[in-house]
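Notes follow the structure.
What you see is the complex with one protein chain gone and the rest in place.
For subunit A:
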Amino acid sequence: MSTYVYGIAHRSHPRPDTELAGVGDPPRPVRTLAEGELIALVSDAPEDLRPKRRDLLAHQRVLTHAAAGGPVLPMRFGGVSPDDASVKSVLADRAEHFEERLTALHDKVEYNVKASHDEDVVLHQVLADNAELRALTEANRAAGGGTYEQKIQLGERIVAAVQQRETRDAELVHDTLMGIAAAVSRGPASTGWLVSVSCLVARADTARFLAAVDRLTKENPQLEVRLSDPLPPYSFVE
């Protein structure tokens, strides 16, 4: 029977009062394997495990619950060990590294911040800042929208200006958060956001961090900011 691994914690980590539901259908119960000063949170691995919504959420949920009781090193989704004994031998082999990380991450959580642009506000800003673009827009409008060529010419320059602002605002968000977080890790560029930053935040600094995110949104009306719940420190385990 192969073993699904959720995360690694100190041996002293409080065990949950109630059994946590893990991956699989029906959900496999989460149990712990102890080795030296460490434990691994594991469950039996379902035969046909796939990255389904249900199982991704189960992985995330187990780790969120565990992290509430103390530092946990979250595994990336989908790590399956051949058996329990192999998990224990990994704990033994890399004990020093895991313990160092657990100490470093003590009393810290990860927040993921994603920012995107409110298109209308950004366009207003672009036109407000650039008299030439404003004149061009006016001219096109006066000509009933302008010709196909004129529209493309204008659009190309607007897009360039918007992209410039995306880059600038990505730096702004990154730099602002870097000033408060214990560590930051930039996520990949992708659809749906202009920047994704994961921040490692000491629990004691949480209020200050949330206030900074709030201020960022208020002072920059072009930004739409999405803030995650406190997460296990996925981006800071290595």
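In this section, a residue touches a chain if its C-beta (ideal position, glycine included) is under 8 Å from a C-beta of that chain, and two chains touch if they have at least 3 such contacts; residues count from 1.
Heads up, the rule we're going with is that contacts and distances are computed from a predicted model.
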item	value
Hidden subunit of the complex - UniProt protein name among "Gas vesicle protein A", "Uptake hydrogenase large subunit", "DNA polymerase-3 subunit epsilon" or "Molybdopterin synthase catalytic subunit"	"Gas vesicle protein A"
Listed residues A:S43, A:S81 or A:T176, member touching the removed chain	A:S81
Option from A:L154, A:A183 or A:A202 whose C-beta touches the chain left out	A:L154
Touching residues (missing chain, whole complex) on subunit A	2, 5, 7-8, 16-21, 49-51, 53-54, 56-61, 64-65, 68-69, 73-82, 86, 90, 94, 110, 112, 114, 119-121, 123-125, 127-128, 133-134, 137-138, 140-141, 144-146, 150-152, 154-156, 158-159, 162-163, 185, 187-192, 196, 198, 219, 221-222, 226-231, 234-235, 237-238
